[in-house]
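Note that one protein chain of the assembly has been removed; the remaining protein chains are unaltered in position.
Let's look at chain A:
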Amino acid sequence: MEDTSPRTDTSTDADTEDKMLRDQLQGIGASDGSDKSRDQKTLRRLAQNREAARKSRLRKKAYVQQLESSRMKLTQLEQELQRARQQGIFISSSGEQSQSNGGNGALAFDVEYARWLEEHNKRINELRGAVNSHAGDGELRIIVDGIVSHYDDIFRIKGDAAKTDVFHILSGMWKTPAERCFLWLGGFRSSELLKLLINQLEPLTEQQLLAINNLQQSSQQAEDALSQGMEALQQSLAETLAGSLGPTGSSGNVANYMGQMAMAMGKLGTLEGFIRQADNLRQQTLQQMHRILTTRQSARALLAISDYFSRLRALSSLWLARPRE
């Protein structure tokens, strides 16, 4: 119902409304007394105006309240995003998300990864504090064991995510740009990480040095084997798709095309297995390293690994913020 009276403003309060209505009525009463029906019509109209104005005020109040709560929610989200960015987590712009169901799975994983990373950084800081304050082996072991088993969580989360959207995991878009430089089968190369660590871990016993070198060699061998399998997969996929090329038109070719697409689909399905084994390799390597080293050495190793990835993420932030021509 439209508010037709020019003097009735939605921001006026009820008292002023009443006063204006009384003035209007008095004005009407002072005029020609015989127009009773016209008075009644006018009275009714004014009452309706008043009702409309009241409803309008209520709607405005509801709208403003909604705006207020949205603003609070927006501030909260901005704070969360800021916190995540500070941790060095790469937040891709919404334009890069895919529109299909895969997009939702990808987003859900990105959020879970961000949460895992935040928890990981908390534990690392706790470890750093314990090491710097010369905590005893017992206390260190609890924190170190906690961090190693917390790594199990992210491998499990990645495994679940790879089931819904293997290409998102493979793409590494959930990592920062500089990290993606070193991407191998959806994650880091354990063999490279061990190479970096060997210098940080001294002093090592002869036995430990041998074991760590063997571990580095074993993980490299496994990585190479998995890479060869992936290359075979790529080649096989290419051959399958190329097989359906040729003169178009005949129905035989259409059946061929469908058959080859079906075969290609089957091959794509094996990608998940490669991601799973790559993560299995990372997990086993981490656990074996933990077995070879003493508690204190493991603590130093975990801090070194975490610092290395933090630097990579910081590098990504610097890179993204660099001034351009």
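Everything below uses one rule, namely that contacts are C-beta pairs under 8 Å (C-beta built on N, C-alpha and C of every residue); 3 or more make two chains touch, one makes a residue touch a chain; residues count from 1.
Going forward, contacts and distances are computed from a predicted model.
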item	value
Omitted chain (choose from "Myotubularin-related protein 9", "V-type proton ATPase subunit a", "Glutaredoxin-C11" or "Tubulin epsilon chain") - UniProt protein name	"Glutaredoxin-C11"
Touch criterion as defined above, residue of A:72, A:111, A:181 or A:232 at the omitted chain	A:232
Touching the absent chain when the full complex is considered, from A:151, A:274 or A:309	A:274
Residues of chain A (touch criterion as defined above) contacting the omitted chain	214-215, 218-219, 221-222, 224-226, 228-230, 232-233, 236, 266-267, 270, 273-274, 276-277, 280-281, 284-285, 288, 291
